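Notes follow the structure.
For this depiction, one protein chain was excluded, whereas all remaining protein chains were kept in their positions.
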Amino acid sequence: MTLLLLGLALGALAAAAAALPVHLRVPVSCLLVAGACVLAFLGAVAELRSGHVSTAHTAALLPMNGIELRLDPLAALFIATTAFVGFAAAIYSIGYAHGPLRSRTAVVSFALFVTSLLCVPAASSVATLLFAWEMMAVTSLLLLLAEHRRRAQALDAARWYGAMTQAGAAAILLGLLLLAAHSGGQDFTAIRAHAPSISIPIRSIAFVLVLLGFASKAGAVPLHVWLPRAHPEAPSPVSALMSGAMVSLGIYGIIRVGGDLLDGGVLWWWLVVLALGVVSALYGALHATASSDLKRLLAYSTIDSMGLVLIGVGAAGALRTTGHPHAATLSMVAALFFVVAHASFKGCLFLAAGAAERATGTRDLDRLGGLARPMAATTVLFCVAALAVIALPPFSGFAGEWLLLQGLLHGFSDTSTATVIALLVGVVALALAAGLTAVAFVKALGIGFLGRPRTQGAAEAREVAPTMRLAMGILALPCLLLGLVPGLVIPMVARAANAGFALPSASPVVPGAGLDLSGFNGAIEPALLAIAIVAGLGAIWMTLRVVANRATRRAEAWGSGREVQTARMQYTATAFGEPLQRVFTDVLRPDNDLEVTHAAESRFYTQAVTYSNRVDDAVERSLYRPVISALAWWGTVARRAQNGSVHRYLAFSFVALVIVLVVLA
Amino acid sequence: MTLYLEVLEIAAGAVLVCAVVTLWRRDVRAIVTILAVQGVCLGIVAGDLAIHQRDLALGATALLVLAAKGLVVPLLLRRVLRKDPRSRETTPLVNIPASLVAAAALIVLSYVVSSKIIALDPSPATRLVPLGVATVLVGYFLLVTRQRTVSQIVGLLVVDNGIALVTFLVTSGVPLIVELGASLDVLLVVVVLQVLATSLGSRFGSFELDELTELHD
Amino acid sequence: MLTLLVLVFPLAAGLVALVVPWRPWVGWVAAGADAVVLALGIALAVTTSRGHVQHSLGGAVRADALSAFMVLVIGAITTLAAIQSVRYLRIEREAGRCTDRHASLYAVLVQVFVTCMLGAVLAANLGVLWVAVEATTIATTFLVGHRRTDGALEASWKYVVLCSVGIALAFLGTVLVYFAAIHPGGGPSVAHGVGTLNWTSLMAIAKHLDPNVMRLAMALLVLGYGTKVGLAPMHSWLPDAHSQAPAPVSALMSGVLLTVAFYALLRFKAIADAALGPAFPRTLLVVVGLASLLAAASLLIAQRDYKRMLAYSSIEHMGLLALGAAAGSTLAIAAVLLHILGHGLTKAVLFLTSGEIHQAEHTSEIATVGSLLARRPALGGIFGVGILAIVGFPPFSLFISEFTMFRAEADAGLWWVVVVALGCLCVIFAAMAGHSRRLLLGDPDDGTVAVATPRSVVAPLVTALVACAVIGVVAWPLQSLLHAAARVVAP
Partner (left out) sequence: MTATVSTVHVWSGIAISVVQVIALVLGAPLALGLMAKVRARVEGRVGAPIRQPLLDLRKLLTKERVHAEHASAALPIVPFVVAASVVVAVAISPLISTSPALSESADLLVVVSLLLAGSVALAIGGLDTGTAFGGMGASRAMTIGALAEPALLVAVVALAIQAGSTNLPAIVAGTLAHPAWAASPERLLALGALSIVVLAETGRLPVDNPSTHLELTMIHEAMVLEYAGPDLALVTVGQAMRLGLLVALIANLFFPWGVATSFSPAAIAIGLVALGLKVTVIVVVIALVEVRTAKLRLFRVPELLAGGFVLAVLAVVTGLVTR
C-alpha cells in the first residue's frame, strides 16, 4: 500500500510540474507520471504475489467523509494493468505532445488523469470511489478538449462524453447510496458486512443502477455511444489510456459491487451482464468492420473486447450462483486475463494509430497506405498488436480467447437451463466476433499500413520520435509474452478473481508456463506451439534453400495488361468492408444516397453522379436522438412560461399560497 | 366592555370592506382615498386595543399607523398620480365581477384557515382574525390582477394593512422595536416604489405594466 | 463585543461614502471594511466553534456557531465583490455611464446592504431578523437599477414587488409563531409581553407550541422566505434581477443574500422540527426543493444569456440546499453549510467574470460572444473553471458537499428524491456544458490576437477558486466549525 500511496503522491507532484516553462514542462511531468506508474505497478505486483490485504484511512481529506483505500488482489490487478499502460502512455507523450498539448491545463489534466485512474481500484468507500471517478471524468474531459481548435468535432465528442459520464456517475452514486443507506455506513466494509441482511429487491435495484453506470463506462452496447466519438478525438496517449485502462475500470466496478460487495446476488443479474456482453461483442465487431476511420475502428473493437470480457464475467457470476464455483473461477480468470491482455494490445494499437496520424496528418484509412517502408517500426508493432487482437496462436489474444472458450464450455455441465442457453449464446457470440474482428484488423493493417500510399500525406510519412516507438514496444511486449507463457500470470489473476468473487482459492490452471486446466481436461502449451511454428518455418526455409532457385527480381504487379497502375486503383477501407456491410445491412442500416444531376438540356444526359455511404450508429439514431429532441422541445416550452410579465410571476406565487392554504385547511 | 368590542368589530370590518371596494372601483384616484380610509380604520383598531389593554407601546404604534398609513402614504401616491393624466385603470386582467367572486371565495378560504388560530385562543379579538387574513388575500389578488403601477402599490399596501390587522388582533402588537422596524420598512418600500413608478412613467411614457416584458428567457 | 464591531465597520464605511464626495479611495475603504468583517468573522468562528456564544447590545445581537459561519461567508464574498466594485465603478465612470453621485450612492447602498445582512444573521430576535431581511430588499432595489437601462428598471420593479409581497407573508408567519409562543401548550394565555420572539427562548418552549398554528406559520415562512431564497415557484424575479444588476451586486446577491434568507429558514426549521416533528417541514422543503430543481433544469436547456444561465444555476443550488435541509440530520446541515460557502465563492467568481466579459463584449448573448477562450484566455479560463466547479466536479467543494447531502438524504429515507435530483443535475450539466462550450470554445477564424487581462483582476478570482478547492479537499479548516454550527440547528 505504501508504494501505491507514494505513486499517487508522485502523480500529484507531476501535476505541479505544469508550472515549469513550456519546453521543460512536458518531459518532467511525463517522467514523474512514469515514475508514479512504476511505483504503483511494483506495489500492485507485490500485493498480487503476497495476497494479503492492506488498507489506509484518513479523515483529514474529503471533509465529512474521509478517504478509505484498500488494496486487495482484485484492485491490485487493475492497478497493475493501468500502471503498465500509464507508463507507456507517459513515455509516448514525451515525443507526442506539441501545440495545445503542452498547455498547462493539458499537462495538469494528464497527470491527474493517470493518478485518478490508479486511485479508483483502491478506493474502498463510496466517497473516495466517486471522488476518484469524477476526477477521472473531468480530467479526461479537459484532455478531450485540448485539441478542439484543430478538430471541431472534438467539441461534439466532449459534450456526448461529458453528459454520458455524468449520467453514469449519477447511476453509480444512486446505487451505492442505496446500499450505504441500508448498511449504516458509506465504507465498503460496512456494505460488505450488511449485504446479506439487505432484501433482494433493494439489492437488485442497487445492482442494476451500478451496472448501468459501470457498463456505460465499459462501453456495453446500449450505453456505448460516447466511446466511438470520444476515443478518436482524444490525443493518442489519452485514448490509449482510455481504451486500455479506463474502460476496464467499468468491468472492475461490476465485479467489485456485484461479486464482492453484494456477494454474488441473484442469477438473473449475471444473465443480464452476459446478455450485455453478447450484444456488445457482436455490435462492436460488426461496426469495427464497417468503419473507415482507424481510431473509430479501434474504439468499436474496444466495445467488442469489453463485450467478450462481460460474457466471461456474466458466465462466472451465473455459474457461481447456481453452485459451480470451480467452473466460475475458470470463467472469471479468463475474463480478467482478457482484460490484462486487452489493455496491452489495445493501448499499443491506439499509440500506433496516433503515430500514423502524427506522421500523415490523417487517420482516415481511405487516405493512408504505404507506411510499411517509411515507418517500419510502427508497422511491425501495429502488426504484432493486430495479430494479438485477431487471437492468432502465439499471441496473448489467443490465450485469452482460449481460456474464455474453455470457461464457457466447461460451464455446460451446469443444470439450470437458463445458464446453459446463456453460455451457448456466449460461445456463438465469441465465435462470430472472432471472425469479424479478423476482417476489421486485416483491413486496418493491410489498407492502413501496407500497399501503396493513397495520398500525398501518406507518401511523405516519416518515422515518429524514438520515445513514441519505445512506448509502443513496451506495450507490444506483453502481447507476445502473455501469449507464450500465460501460465506464469494465471496464479496472480486467479488470486484477483478469488478476491472479486469469493471463490475457492485453488488456481484453475496447473502451475507451469502453459495452460493445463486442473479439474477439466483441456490444455495448450503455447510455448511449445511457438517452437513448433518456428521449427516449421526453419524446415521450410532450409528445404527451399536446398531445392528451390534463389534468384529474385522486382517487377511491376499484374494489372491485367494495363500500362500504368495508380495508387487510387487499390481497394479502400470502405470497399474492403462493403461486402460485410451488404450482408449485415439490417443491423448496420447504412444510409447511402445517390444523386444524379442531369444536364440542363435533357434528362437523358447526366452531368454528375454523387454517391455517399454513411454508417452511423443505429443505436444512437433510434435511442438517443429521440430523447435529445424531447428535451430540446421541453426546453422551448419551458422558456415560454418565463415570458417576462410581472402578473404571471405574481400569479405563480399567489397560486402557490392558495394551494398551500387549501392543503393546510 | 361592549363599546370596546363594537368599535373593534366595526373598524376591523371596515378594513376588509375597504379592501373589497378597492377591488371593485376602477378609478385609481378613488382607490388611493379608500386606502387612506383603510389606514385610518387600522389606526382605530390599534387605538381601541391600546385603550382596552392600557398599553402605552400599543398606543404609540396606533398613532404611528394613523400618521403613516393615513396621511403619508396617500400623499406619496397622489404625487405619482399627478404625473399620470389618464386616471382610469385600463381593463384589469380579470374583469370586475369575476374579481368579486374570487374575493368571496378568498374570504371563505380565510375563515376556514383561521379556524385553527381561533381554536388556540378564542378571545373576542382573535375571533376577528379571518377579516385580517381575508384582507391579505384580497390585497394579493388586487396586486396580481391590476395593470397600473399605482394600483400594484395599493395592492401591496392592502396586503400590509391586512397583516398589521392580524398582528394587532392576534398578539395585540409585536414588541415595539419589531413594530417600528416593520412600519419603517413598509414606508421605505412605498417611497422606493413611488420613485420607481415616476421613473417608469417618464421612461416608458405610460404606466402600463404589461408592456414591461423586455426581460424574458 | 466582537459582534458589535462586525456591524459597526461596514456601517462606518457606508457613512464615509455618504459624506465624502466620490473618490477612488472611498471604494478601497469599503473593501477594507469588508476585509475587517472577514477577519472578525474568522475570530468569531474560532471562539464560537469552541461552544461559547457571543452576546452584545444587551442580548439583541447574538452570535452562535451558525451565525458566526454566516458572518464568515458574508465577509469572504463581500470582500471579493468590494475589490471588484472598485474596478467596476472606475470603468463605468470612464465610459460615462455613471456619474460621481451615482458612484457614491452605489458605495453607500452596498455597505448598507452588507450591514443589513450582518444584522439579519446576528439578530437574536426573529422579528429583527425579518426587518433586516426586508431592509436588504430595499437597499438592493436601487443597486439592481443602478445601470439606468430599461432592463434594469424593469428588473428592479419586479424585484421589489415580488420580494415585498413574499416577505410580507414571512412577517405573517413570524407573527403566528409569536402568537403560538404567547399560548404555549394551549394553556391560559401568558401575560402579554412575556411571549418572545427570541430564538433561544423559542427553542426552549418549542415542544409546547400548538402544532396547527405552527404548521400554518411554517408554511407561510417557507413561502415567504422562499421568495427571497429564490425557490420555485417564487423564483421568477431572480433571473431578471441578477442579470440586470451590476456584476459585483449580482455576485453579492447570488452568493450571499439568497443564503442569508436560507439561514432564516434554517432557524425557523429548528423550531418547527421541535414543535411538529420532522415530517411536515421535510415534505414542504422537498416539494419546494424539487420544484426549484425542475424549474432550473427546464429553463436552462434553451438558455441564450450567460448571466441568466448563472441565475438559474443559483436557483438549482438553492433547491439542493432545500433538499439538504429537508434531510435534517447533523451531517446534512453540515453539508448544507459547506455548500453555502462553496456555492457563494464559485457563484461570486462566475458573476464577477461575467461582469468583466460583459464590459469587454458589451453583450450577454452567448451566441454573439463565442470562442472567448481564444480571445480572452484569462477570463475564459476562470469562467470555464468556475463552470466546472459549479456543475459539481471535484476537487471543488461543491462536489463533496452535494455528495454528502445526497448521502444524508438517502440515509433519511429520501432516496427517491435523490433520484429526481440527480436526473435534474444531469440535464443541467448537459445544458450548461453546451452553453459554456459555445461561449468559451471554438476557433475565432478571424485570427484576432488574444487580449490579456490585468493581473489585479485575475488574482482575487483565482484565490477564491483555489480557496473553494482547498475547502473541498482538505477537511481541517472548517471541520469543527461546520459540526458546531450544524449541532445548533439539528441536535
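Worth pointing out:
Here the chain labels run A, B and C in written order, and each chain numbers its own residues starting at 1.
Quick note on the criterion: a residue touches a chain if its C-beta (ideal position, glycine included) is under 8 Å from a C-beta of that chain, and two chains touch if they have at least 3 such contacts.
Because the structure is predicted, anything quoted here is derived from the model rather than measured.
Shown chains touched by the hidden one, complex as a whole: A.
Among A:A59, A:V266 or A:L450, only A:L450 touches the chain left out of the display. Within the complete assembly, A:L537 is the residue of A:A19, A:A193, A:L537 or A:A630 that touches the hidden chain.
Only one residue in the set A:A391, A:I474 or A:V509 touches the chain that does not appear here, and it is A:A391. Which of A:I200, A:A557 or A:V663 touches the hidden chain is settled by the complete complex: it is A:A557.
Not every partner is drawn; the one left out touches subunit A at residues 289, 369-370, 372-373, 376, 379, 383, 387, 390-393, 398, 401-402, 405-406, 409, 412, 420, 424, 427-428, 431-432, 434-436, 438-439, 442-443, 445-447, 450-452, 514, 516, 520-526, 528-529, 532-533, 536-537, 539-541, 544, 547-560, 565, 567, 569-571, 575-580, 582-583.
The criterion applied here is as follows: only the chains that are shown with their structure count from here on.
Judged by contacting C-beta pairs, the busier of the interfaces B-C and A-B is B-C.
Inter-chain spacing, taken between the CA centroids of subunit A and subunit B, is 69 Å. Residues of subunit B found to touch two or more other chains are 113, 140, 143, 152, 209, 212, 214-215, 217. Shared contact sites, meaning residues of subunit A that touch two or more other chains, fall at 639, 642, 644, 646, 650, 657, 661, 664.
In the complex of the two chains, the subunit B residues touching subunit A come out as 93, 106, 109, 112-113, 137, 140-141, 143-145, 152, 209-210, 212-217.
Partner subunit A is touched in their complex by these residues of subunit C: 157-158, 161-162, 165-166, 169, 215-216, 219-220, 223, 227, 233-234, 236-237, 239-240, 295, 298-302, 331, 334-335, 338, 374, 381, 388, 392-395, 397, 399-400, 403-404, 406-407, 410-411, 413, 415, 418-419, 422-423, 425-427, 429-431, 433-434, 437, 441-443, 471-476, 478-479, 482. Considering their complex, residues 639, 642-647, 650-651, 654, 657-658, 661-662, 664-665 of subunit A touch subunit B.
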